[in-house]
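Here the complex is missing a single protein chain, while all its other protein chains stay put.
A and B are the chain letters, set down in written order, and residue numbers restart from 1 in every chain.
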Amino acid sequence: MNAVSQASPSAGQGARIVTIDVLRYRPEQESTPSWQSYAVPCCEEWTVLDALNHIKDHLDGSLSYRWSCHMAVCGSCGMMVNGNPTLSCKAFMRDLPDRISIAPLANLGVIRDLVVQQNRLLDGLLAVKSWLIPRELPPRDDQYRQTPAQLAKYRPLTMCINCMLCYAACPQVALNEGYVGPAALALAQRYNLDSRDGGALERMQTTASDDGVWECTFIGECSEVCPKHVDPAGAIQQMKLASSLQWLAQRAPGGSSS
Amino acid sequence: MNAKVHYPTLPGNWWLKRPSYLRYMLRELTCIAIGAFAILLVFALLRLGQGAEAWQAFRAALATPLAIAWQLVALVFALYHSVTWFALAPRTMLLQIGTRRVPAGWIAGAHYLSWVVLSAIVLVLSGA
Partner (left out) sequence: MSLSNKPIVWLPFAAGGMLAALLVPALMLVLLLDALQLLPPGSLDYPRVVAFVSHPLARVVCVGVIALLLWHAAHRLRMTVQDIGVRSHGARQVAARLCYGAATLASVALIWAVVVL
């Protein structure tokens, strides 16, 4: 896919030259990633994504990276900018110094240049059953009804754009290969808290397993970097509490054991 | 197409690489101060059971300069545990009134209030 062509700014038009170091990886010619530097003339209103598009259009067409909406809703353009998990379309060049580094999202397998494997999240979503498991069918000739209060309970968790910045921020993702990760757990909780849903116990098979919430030590960095303020860390702690109380309830006299 | 995927390794000193990671590690290391203090309390009870002389010796051992220095450091870590715990506790519970979430500050505030009350009780009971 070709990057959208932009008029190349010149220094005379007030463009600032920024040196961008990109951690590249071309598996056909190298065994480990290597840095490559570009001198990019940047316009005042540019984002990091615009700078990358300039590189691809005018300096080096071989640079590979994901992007789409350019407005922080599709979740495609996540990468490390100066060591911080960032959406490149959301980071403005005017907020950054004259030399910046861009690297692929941390903790994830690098396919090529800035393109990373997304299976940690996608497999995680399957494992936690991130879909509605209805408690009951909607009433005949009607639909599910939900009060504003019921919606407010889980609405922040619906804002996840699957950008995986949280996976790059979480050391446990790197330290524990089986950990399903912050976004997958947040999305499990999104359905657990939905009043139409009856699948919390079913999801606990994964969320309460050794690859689920118990790998989290509440570092909290996932919530810090989330561009949509989903607060996966909070969701995970709530699930720890719910899982523990459920565990107790199953073992209390009269409780069911699953 | 089976091009070789590069899997990055997390360096052993990852927690030194970001201020927030360092604060996290310091928070986790408070467990050493808490655990050591709990063991100290067990010792206190053991000495108490051995009679007045043993108890006095225990108190005297805590009064050496080295012991006082450790207690000061441990107190700082214990305070850091409290402050971080009260900051995190509100996020563990989802409390809602109508469509609004109860502000985290209220929940943290309730914790701090309990902290003050309980600390006062401990100090009063000990005669301070």
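In this section, contacts are C-beta pairs under 8 Å (C-beta built on N, C-alpha and C of every residue); 3 or more make two chains touch, one makes a residue touch a chain.
Fair warning: this is a prediction, and the values are worked out from it, not measured in the lab.
Residues of chain B in touch with the missing chain: 12, 15, 25, 28-32, 34-35, 37-42, 45-46, 48-49, 51-52, 55-56, 59, 62-63, 67-68, 71-72, 74-75, 78-79, 81-82, 85-86, 89, 111, 114-115, 118-119, 122-123, 125-128. Where chain A meets the omitted chain, the residues involved are 127, 171, 175, 204-206, 208-212, 214, 217, 240-241, 243-244, 247-248, 258.
As a working rule, only the chains that are shown with their structure count from here on.
Rounded to whole angstrom units, the spacing between the C-alpha centres of chain A and chain B is 31. On chain A, the positions that touch chain B within their shared complex are 25, 27-28, 31-33, 83, 106-112, 117, 148-149, 151-153, 171, 174-175, 193, 217-221, 224, 231, 233-234, 237-238, 240-241.
Chain B contributes residues 3-10, 14-15, 17-18, 20-21, 24, 28, 88, 91-94, 96, 98-101 to its touches with chain A in the complex.
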